[in-house]
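All protein chains but one are shown in place.
Up next, chain A:
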Amino acid sequence: MEIFLQQLINGVTLGSIYGLIAIGYTMVFGIIGMVNFAHGDVFMLSAFIALLLLLLLTQMLGLAAAPAFVVALVASMALTALWNFAIERVAYRRLRGSFRLAPLISAIGMSTFLANFVTVTQGPNNKSIPPMWDQVIAITSGGAYDVTLSYKQILIVAVTGALLAAFWFVVQKTPLGRAQRACEQDAKMAALLGVDVNRTVALTFVIGAALAAVAGSLYLLQYGVVKSSDGFVPGVKAFTAAVLGGIGSLPGAVLGGLLIGLIETMWGQYFGSDYKDVAAFSVLAITLIFMPSGLMGRPDVEKV
């Protein structure tokens, strides 16, 4: 029981991170119908930017952990957003409206480029940050196993929750969010109503990258290490989360993220961690075969 509770806490933490990445997949798919395969690497890039800045600020400039992390997080969001803005402009925009595979192939190219660039400049091995905020709260004690909740886990879930609430508000209630949804549903009509579709798509990439950067920085904080190939596996898992939730659906992405996080940790606990990645990918295959529109896929009530 204690172990189950502990894994529940761990799973929700990991799931929050997947959920934040999954939003980037789902938004881009919603608005231009493209699976942005480079999104996982954007997440990895953001973790590296955060890592380098954290090391620079704490080790060389002697800043305390908290302010250093805030600076690293914000800078990572800004730089990652800039990167995604640039690749949308350079590698995807011109391919929109051409055959469906073209932007996908371009995205795979960008993914390979980024993963290799980081490998060449940073090496292929794990890079780590010094441990920070290692305090934990004991939830149960005296039993066979002490269930703990770390400050970092609280921070991760709280930041994710707050960010999602803010993001949900923007999408549902602001002119910007409406323009975004309008482009998703009928870009040509949106343009007839004065919406700059290119700008809206670019903004979607920027927002997706910023959320992935929050995920990347929190991932680094929680696990302490990152390596250049970390774009791939967490990327595919977050993509699985988006598909499981129903690609195109924002609440679906978050739900899918939490489920994948839980499935992975539970599987690792009860069936051995060697196969925990297999569990997540099996979910992808099963979802695609039996439930392609996902858990919260679109209710199609449209008249044509």
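Basically, contacts are C-beta pairs under 8 Å (C-beta built on N, C-alpha and C of every residue); 3 or more make two chains touch, one makes a residue touch a chain; residues count from 1.
Keep this in mind: contacts and distances are computed from a predicted model.
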The chain dropped from view, which UniProt name applies: "ATP-binding cassette domain-containing protein", "Succinate dehydrogenase", "FAD-dependent oxidoreductase" or "Acetolactate synthase"?
-> "ATP-binding cassette domain-containing protein"
Per the touch definition above, residue among A:Ile9, A:Met77, A:Ala182 or A:Val201 touching the missing chain = A:Ala182
Identified contact with the non-displayed chain, of A:Met34, A:Val147, A:Val195 or A:Val226 | A:Val195
Note that chain A touches the absent chain at residues 175, 178-179, 181-182, 185-186, 188-197, 298, 301-303
